[in-house]
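Every protein chain of the complex appears in place save one, which is left out.
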Amino acid sequence: MSAPLLDVRDLEVAYGAVTALRGVSLSIAPGEVVALLGANGAGKSTLLRAISGVVRAKRGEIVFDGAPISRLPPAQIVRTGIAHSPEGRRVFPGLTVAENLRLGAAARGAAKAEWLADRETFYDLFPVLRDRMNQTAGTLSGGEQQMLAVSRALMARPRLLLLDEPSLGVAPLIVRGLFKALASLKAKGMTMLLVEQDVRMALSLADRAYVLRTGSVVLSGTAAALRADQVGVAAAYLGTHQGTKPI
Amino acid sequence: MSRTQTIWIGIGVVLLALSFFAQNLLPDYAVRVLTITCINALLVASMAPANGMTGVFSLGHVGFVAVGAYAAGILSLPVATKGSMLPDLPGWLAGWYLSFLPSTLVAGCVTAAVAIVVGAPLLRLSGHFVSVATLGFLVIVNEIVINADSLTRGARTFTGVPLETTLPWALGWLVVGLIALGRIASSPTGRAWRATREDVVAARAIGIETQPTRLSAFVLGAFFAGIGGALYAHYLGSFSPKSFLFAYTFTLISMLVIGGMGSLSGAVLGTVVVTALSEVLRNLERGMDFGALSIPPLYGASQIALGLLFIAIMILRPEGLLGPREIRFPNARSPKETTHDSAAP
Partner (left out) sequence: MSPLLYLTQQTINALAIGSLYALVSIGLSLIFGILRMANFAHGDMMMVGAFATLLLVHAGVPFGVAVVGGVLIGALAGALVERIAYRPVRGSSDVTLLLTSLAVTYILENLGILIFTSSPQNFPLPALLDDVVSMFDGQLIFTRINVLTLAATGVALLFLGWFVTRTTMGLGMRAAAEDLGAANIVGLDVNRLIIVAFVLASGFAGLAGVLWAAQSGVVEPAMGFTPLLKAFIAAIIGGFGSIPGAVLGGFLLGALETMIVAFLPSSITPYRDAIVFALLIAFLLFRPAGILRVQGEAKL
């Protein structure tokens, strides 16, 4: 196995007195798509937020491409190659689609020619964004906003894309289109860490998956293995699993 | 009544008794500083209900002090003086006057009435907006005082108020104010005040109406602000609209904040600390001569130092010295009360 692109070791994160992650370790190889599954409040979003530097770890290490990043500010983490499409999309509602995309490239200080060209590729990937490029993002539908959020993250030209619940609040038909686009990104070699409630959808895209429960990894394995062991996954979600981990 | 309250009242009564001797024994300077400290402490304590406990941060408190001072001044000016000082005074005010205590009480009531009128719309606002709007109230009071020539002599100095406020009077009013505010703050009304600060939605859910609750704190504070203003008028004898503007506002707020918002003992502590500090700095600011080394006067330096202290408190201890807690004397009979420490988010 090649050196991992991202290596999270024994990560502990707390919000005040509440511990959200207790000693989580995971790794992602270059080109791999890894899904992060688990019930609400299991710590999935917290893990993504810790990786992108928005929340600080109390303990543990996050290594990206061989270098520790857990003490870098978010702007610098984006520059080293990790982009985050956050939970709830968080597009800038008063800015136009085009402006939102441009800001995605701001962290790496892209030259105008660069971000203009990149923007075109995402207009090609999601043609609806081109139609709406001068509309403010707040006027888009949930699905369109999700496409915008993903594209905005990709404008940073990341080597690792963090995706938080892309299907949340999006019509099923649009979700399928979105996942098709993600699959094409995967085919081009994009490494992704995907948080998703829709287990079937997630496992169809991912190579491997981890299941989190109350801040700890309770199950992990290849997507194929987990697809086959639906009872085990459900048990891990609900907390009846006894912890035999097919790693 | 809790043991703590009993002890506080005891201390107040003893101090009050001592103050009768103190005003004859201590040097004039000390008596003056102590008297002003008592008046200021009453004013700062009267800010605690609204600003500290309900979390409606009013910047207009000094407007109430002005109302109280002018009301007391107009009411207590002897008839002869009224004729020369305020020749255009409306007839119904011109022919009579009140002595010290009644004029003070009426000034407090007038101020409370103003607070009802002003607070009813203002307190429907929240957060920054209420602060800006109450600062607007301060400006409005100032503008009215300057322009209502027949009542206030406009921008000119209002003089001739009988000098009646002595140290025992100021301390006596402080004790009365603290007992009243303390009793109410520890009653269900006081708990309702604090509930509207902690969580408006939760307060509503248990049947506490935000607006009337906050208004009661606002009006009660205004009453004592009016009393304090009246004491000021009777202490200084003369004052002008300039006396009741931003500088005084900030001084009172710094006393409240440095001592600890939401606590009456904090209000008194803050007043004492800031007054002591200002007096020391004011003496330094006049300039000094150490033989060869002489420091020229630096007017404004003491205010700057106070501002810097204030910012340091905001950064290091935003809850002030005492926070929302009161100084307590442990009660031997009942189980120890746990102080509720509302940490900043």
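Per-chain residue numbering starts at 1, and chain names A and B are given in the order in which the chains are listed.
What we mean here is this: contacts are C-beta pairs under 8 Å (C-beta built on N, C-alpha and C of every residue); 3 or more make two chains touch, one makes a residue touch a chain.
Keep in mind that this is a model prediction, so the values were computed, not measured.
Colleague: Would you list the chains present here that the left-out chain is in contact with?
Modeller: A, B
Colleague: For the chain that's not shown, point to the residue among B:10, B:78 or B:127 touching it.
Modeller: Candidates B:10, B:78 or B:127; residue touching the omitted chain: B:127.
Colleague: Write down which of A:29, A:107 or A:168 is the residue touching the left-out chain.
Modeller: Considering all chains, including the one not shown, the answer is A:107.
Colleague: With the full complex in mind, choose from B:135, B:179, B:284 or B:327 the residue touching the hidden chain.
Modeller: Spelled out, the listed residue whose C-beta touches the missing chain is B:135.
Colleague: Going by the touch rule given at the top, which residues of chain A touch the chain that is not shown?
Modeller: 52, 54, 73-75, 77-79, 83-84, 86, 90-95, 99-100, 102-104, 106-108, 152-153, 156
Colleague: Need a quick check: the contact residues on chain B for the chain that isn't drawn.
Modeller: On the chain B side, contact with the omitted chain comes from 55, 57, 59, 121-122, 124-129, 131-133, 135-137, 139-140, 143-144, 146-147, 200, 210, 246-247, 250, 253-254, 257, 261, 298-301, 303-304, 306-308, 310-311, 314-315, 318, 344-345.
Going forward, only the chains that are shown with their structure count from here on.
Colleague: Between chain A and chain B, what is the gap in Å from one C-alpha centre to the other?
Modeller: 55
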